[in-house]
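Omission of a single protein chain aside, the complex is shown with its protein chains in their original locations.
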Amino acid sequence: MTDQTDARALLDASGVAKSFGAVRALTDASLSVNAGEVVALMGANGAGKSTFVKILTGALRPDRGRVLIRGQEARVGSPAEARASGLVPVYQEPSLIPDLTVAENLRLTDTPVDPFRAYVDDLGIANLRLGALIHSLPLATLRIFDLARALASDPDVLLLDEMTAALPTDLVERVLKVVRARADAGSGVIYISHRFTEISALCDRAVVLRDGRTVGDLAIEEGVEDRVVELMLGARIDLGRRAGLAHAEARTGTPRLKVRNLAAAPKLTDVSFDLHPGEVLGVVALEGQGQDELFDVLSGFRRATGGTLEVDGTPESFGHPADAIARGLTFVPGDRAHALLAERSVRENIALPFAARIRNWGPLKLRHERDRVAHAIEKLQIDTRAQGEVRRLSGGNQQKVTIGRWLATGVETLLLFDPTRGIDVRTKRQIYPLVRELAANRSAVLFYTSELEEVPLACDRAVVIFNGRTVAEIDASEADEQTLMRAAYGLAEEGAA
Amino acid sequence: MSSAPDTQDHTPPLVRVGRFLGDNPMIPLLVLLAALIGVLEIMRPGIVSPFWAGNTIKFAIPLAMLAACQMLTMLTAGIDLSAAVVATVAGFVVATVSPLHGDGAGIAVALLAAAAVGLVNGFGVGVARVHPLIMTLGTGLIATGCLQVYQRLVIATGSDIPDMLEWLGTGRTAGLPNGLFLFVPFAAIILLGLRFTGFGRLLFALGSNEHAAKLSGTRSWQVYIALYLLSALIAGITGLLYVGMIRAPSLSLANPLLLPSVAAAVIGGTSIFGGRGSYAGAIVGALILTVLGTLLTLLQMPEGARRILFGAIILAVTALYVRFTESR
Amino acid sequence: AQDGGYTIGVSNTVQGNGWREEMICAMRAQALSSGEVDRLIVAHRNTDAAGQLEDLRNLIEAGVDAIVLNPANPDALNSAIEDAIAADIVVVAVDQGVTAEGAYVVSNNQEEYAYLGASWLFEQMGGEGSVVYMRGAAGTSADNDRDAGFRRALEENPGVEVVHEVFTGWQQDQGKQQMFDFIATGIPFDGVWTSGIDNVIVDAFLESGAPLVPIVGADNAGFVAMLQDVEGLEGAAVTNPGSIGGAGVAVALNILNGNPPEETTVLVDPVLWQNTTDEGREQIANAQNPNLDPEWPVSVEIPGYTTYSMDEIIACEGPGE
Partner (left out) sequence: MSAILRAHAWSIGLAILFLALLGLAKVIQPSFGITGLESLARAALPFAFATAAMAVVVIVGGIDLSVASMMAVASVTAAVLMQTMPAVPAIVITLAAGALMGAINGGLIVVTRVPDIVATLAMLFVWEGVALLILNAPGGTAADWLENTIRGSFVIPGLPKALVLMTVCVAVVWVPLKRSKLGLSIYATGSHENAAFRSGVAVGKTRIAAYAVCGLFAAMGGLSLTMLTGIGEPVPGPYLMASVAAVVLGGVVLGGGIGGLLGPIIAVFILRIIRTILTLAAVDPNVTTIVEGTIMVAVVMLGALVMMRGRETV
């Protein structure tokens, strides 16, 4: 490792440690990045990646450790100072101010508008409105703005923390291209992602963190994935195989969900599909094709403006999520900030649905609750070191809590909106079988994912939504990325299901 | 509120003590209470006696009960600024209805009036989505107006406080105020209810993230209506106790308790932004404020200096508490 | 519809205590019983001097013929009062004076109120010992005037010292708690002077079992009843009639009818009723009214000015209601 800490290093951190109360997030982390280099920072959920990034950029103060910028000892006391010394981060959670406009957010960080505009363009967001309020924009757009803002301030070192986790495939490609170009122009990039395809497409080197300690620093080359995973997890696991899926039964009888010509103005115009008990139906769509609205309608957050929805053969229109839940439809949203009680414990978060109905306002069944919660935690391998308050969990573990809630309650129909967003590779491999297991127990699962490779791993078939309409229905056996991608871009021949 | 960079302590024993206190936030509060009592005893040797303790507890009880209104509503990021007025209304109504229609009717009418305010609050907050601060400020004004109109009708009836309430408010058993017969079960219900009932869970959930609660099937308006109704009933019962204690049904009976009740809740570690709080803390907060009141009453200094000291001590107490309990 | 057909405006800045409520009711009753008032516009709320200026100007806008006010402060209201007088509106301040030229004042003599009670108390204490001094609200004019009277009596009785001075804020619960606190210290004292928060003080003695000492209060119904009923209580009530408001309305009507008083300032001097002499006990027995709200002063009339009956003031109805 010593050979990399030469004078060329833009940033060189070593021996960094940080504890939050009893939780030791980092014990001995080190990392260096040179000009023109993209370094992947890898590690399982809770390994300390985000904490490391926050320390490097002054958002947190380390307990110990040394940071050199261009060979000079540096004390980065705040994000403002980090920016001044050329370290510009994109954090895992959006850092744009919700009640300000895009333009005001730029002014706040002294970001020049023209390069920002150019980057936004490059990154594939059309018709940028500088006067739009941040909170009115979809998450994916915000991620892009966050990145474009960072790029526009002309950083020496760019730190991207799971920048792509909430992005659909098309945008990811653009991000990779732009980031690569930036590195080629001489910046250093620290890149955090749980997706190996991105790492191998973009990065030059991978630094691996395990339990807050740097355990490896390897060049990206053919077949390095296995090695990285082994370092990350301290054990071997198998990648990329459909984890012993039981095949779905024949789709006969009344469907659990029968959706016909469903519309929710303005984006969702005409979606139809059947979802049968015992099956996992994938939903594939590029950013903003109406999939958010579809899930909102199914989960009771908004009413459809057209079409019909039948649950077990009876027509339904939900006015409140409670109605949907009463009919067995449970929803895991894409944005965990919407699903979690940040200041409450893991246990309370998971047990939340138990108390929802008036008749459950009385004494809690504590034994029952404890068992169910423990079961969910074990199934999802939630890291409970910081379980007193969910906000202290790492991003991936927070995500697991949102799913765990419904595992504890028991589900008939699970609506999963990008559930593996920001989840590490091992856990992903645990989630697919879990979803299959639910299906095997005659639950029905609707599974939107922004990672196309997941479709054949978890689903029986997939519907593709383009421009608010179902444009294709593809069986899992044919659902390779190419096919799905073509369909998602509206290039498929097949008509709606 | 937690954006400033960390300033981590490097001395391990201190960290460990801090962590311990952080996990047991009641301990620093109790230590502070004990310290105040110590100062009082040093200032006026001999004052700390069973008689004094009885008095202090007696006056802390209504404050702690109103603090329950604040704490419960604050859990959902709300507040109940009508609580003190509701207590006053209940106290005044019971004292003026009882002589005409009997004690039972008096108490029933008083609590009905309180419940009416609570229902309106709950409707405003839960259904019409008015900010609780404005809603309860408004209903507080409305209730005050109604009380004034009502008192014009009953000037001639005179007032009489039900014996039971006087017994509860002024009597002592084994040196301790009888108010404890009301307060101990009440506190137990609140403490246990918050921890071990579904309703308690929902209060924390709504304050922490209403969207998440909705997602999990909670119809929040139901919770809000129940919550503000509960808060108003607690305030009403407090009013009954208080009028028995002061034995003078004035039109502003419990109003001065409003700010202290908020203070007691927040000193006790309740977050006004919701999702965090404990009733045990609020009870100790009420005791701290009561002892502090005594301390300042007995200090012979200009009134201005007294108030400055009062504010400074509250600030110091909470600052220390925040220091101890913030595990960073 | 009646003779005069006047419109009278009322402004008051403290709401929710019995004394002020009685004052307002006296104004209503007097306006009604005079038969000369068509409309009574009452601005009655908790506010400061600036708020009272607003109310006064609103009353001027409403085109009243006279304004009867209980001023928040003697000096602060002059601009509005001068505007009113310039608009030919008769201005009568009750309870406290105002310094504006041309305004009439019908006032309880606050300094005398305190002096009278304190002098009786110190005499009762034999001219020596310690006294507990329970004041009103810090920073208000009335409290300050009373303080002057109290200090005067204190100077005349060099043997008396103030062992404890505290502000009740004219709040019953505060006063009671403060008394309890002081009793708990065990420091001996020989008398209590209160600024009208009185019955709860007696209560504090009774409830704590502390030996009673002479107590001075006001003529509030609750306290007066205690002077009569409580075994072993030596005390005196100093009158401070809230019905002064009725007198203010009467004076305003006289002025409107062309009979202004000789002096622009009419001071109503307080009277002291003590329960230690037969004469005093008789006065108390006569004044006592068990049905009245305990916070209401029992002296509901001011002879020579007010013309309403007890029932009328209790009905608390003004013209046009």
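Just so it is clear, A, B and C label the chains in written order, and each chain counts residues from 1 on its own.
Keep this in mind: a residue touches a chain if its C-beta (ideal position, glycine included) is under 8 Å from a C-beta of that chain, and two chains touch if they have at least 3 such contacts.
Remember, it's a predicted structure, so these values are computed and weren't measured experimentally.
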Q: Would you mind listing the shown chains in contact with the chain that isn't displayed?
A: A, B, C
Q | Which residue of C:G5, C:G102, C:G139 or C:P260 touches the chain not shown here | A | C:G139
Q: Please pick, from A:P94, A:P155, A:G188 or A:P277, the residue that touches the omitted chain in the full complex.
A: A:P94
**Q.** Touching residues on chain C - with respect to the absent chain
**A.** 15, 39-51, 53-55, 57-63, 73, 75-79, 137-141, 143-144, 320-321
Q | For chain B, residues in touch with the removed chain | A | 1-4, 81, 124, 128-131, 133-135, 137-142, 144-146, 148-149, 152, 259, 262-263, 266-267, 271-273, 302-312, 314-315, 318-319, 322-323, 326
Q.
What does the interface between chain A and the hidden chain look like in terms of residue numbers?
A. 59, 78-80, 83, 89, 91, 94-100, 104-105, 107-109, 131
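In this text, only the chains that are shown with their structure count from here on.
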Q) Think of each chain as a node with edges to the chains it touches; is that a line, ring, star, complete or other? A) line
Q: Provide the C-alpha centroid distance between chain A and chain C, rounded to the nearest whole angstrom.
A: 71
Q.
For chain B versus chain C, what separation do you get between their C-alpha means, in angstrom?
A. 33
Q: Could you list the positions in chain A whose residues touch two or more of the other chains?
A: none
**Q.** Contacts with 2+ other chains: residues of chain B
**A.** none
**Q.** Parts of chain C lying in touch with chain B, wherever the complex brings them together
**A.** 15-18, 21, 25, 138-139, 164-167, 169, 171-174, 176-178, 180-182, 184-187, 199-200, 203, 207-208, 222, 290-296, 311, 314-316
Q. Contact residues on chain B for chain A in the complex?
A. 5-8, 10, 19, 22, 196-199, 201-202, 204-205, 208-209, 211-219, 222, 226, 271, 275-276, 327-328
**Q.** Parts of chain B lying in touch with chain C, wherever the complex brings them together
**A.** 44, 46-47, 49, 51-52, 55, 59, 144, 148, 151-152, 155-159, 170, 242, 245-257, 293-294, 297-298, 300, 303-304
